[in-house]
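Just one protein chain is left out here, and the rest sit where they should.
Entry: chain A
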Amino acid sequence: MTTLTDTPPAGPALPARVSPLQGMRQSMTLAWRTVVQVRHNPWELGDFSIQPIMFVLLFTFMFGGAIMGDWQSYLTFMLPGMVVMNMLFVSLYVGQGLNTDLTKGVFDRLRSLPVARWAPLAGRILADQVKQAWSIVLVLGVGLILGFRIGTGLAGLLGAVALLLVFALAFSWVAVVVGLLAPDPERVQIYGMTALFPLTFVSNIFVPVQTLPGWLQGLVSVNPVSILADASRGLMVTGAQAGPIIATLIWAAAITTVFAPLSAWVFKRRV
């Protein structure tokens, strides 16, 4: 075959790539979309609002007395960890939303547009951070109404929120991988829950680690969920401790290092 070269159209050349600034704007637009979705389906907000409120109430009043003698002390002990647990469950929404876009073909449409390759994902994760902030405020708010008191002041509280959001960002990559692997959005929830229940319950969120059998203590103390719960307790109640905070940041970095490239790899195989 002769090589007839088809010349690009005359006139101003089309830009060859997206600028980072444009990519950021596109991510914001896609994050806006997720927020609009929530506005249209307020029950989705209920999904991640009612459950944490119920959990706080159940654990405080059902188990508080049995575990710590009185529910007030238990509330102080458990609430920072409850925020952590809720954050992990909310991050599943990244995976679920991503999976919905993949199975409904919306992702193909987005990828056929001159949009930064990373914008759809960044938009999701960005919007998820809004949901995260909301759920943190909600759980803390319910706690405060019941009598939870911040023992450290505003700086501690903000530090705790910042640390939670950093960890949530890292954990989003895990949710992305689950979202890419699951065949449909419902399955994202099922797989996610199946992994998250043991992860959050085999931790020091609900019970002091000393009450556990020795072999389980070891397991619970290496669980990053325990470490983050410890760091949050420190920042909100007992005074910040460098150890768990640094360990949390290292875990966040490690999770990102493993799961971000993994998600890129899974993504290439899926589409």
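FYI, contacts are C-beta pairs under 8 Å (C-beta built on N, C-alpha and C of every residue); 3 or more make two chains touch, one makes a residue touch a chain; residues count from 1.
We adopt the following convention: contacts and distances are computed from a predicted model.
Colleague: Choose one: "NADH-quinone oxidoreductase subunit E", "Monosaccharide ABC transporter membrane protein, CUT2 family", "Sulfate adenylyltransferase subunit 2" or "Oleandomycin transport system ATP-binding protein". The correct choice is the protein name in UniProt for the chain not shown.
Modeller: According to UniProt, the chain not displayed is called "Oleandomycin transport system ATP-binding protein".
Colleague: Which of A:V106, A:L199, A:L212 or A:L249 sits in contact with the chain that's absent?
Modeller: Of the listed residues, the one touching the omitted chain is A:V106.
Colleague: Which residue numbers on chain A touch the omitted chain?
Modeller: These residues touch the chain not displayed: 1, 4-9, 14-18, 22, 25-26, 29-30, 32-33, 36-37, 40-41, 101, 104-106, 108-115, 119, 271.
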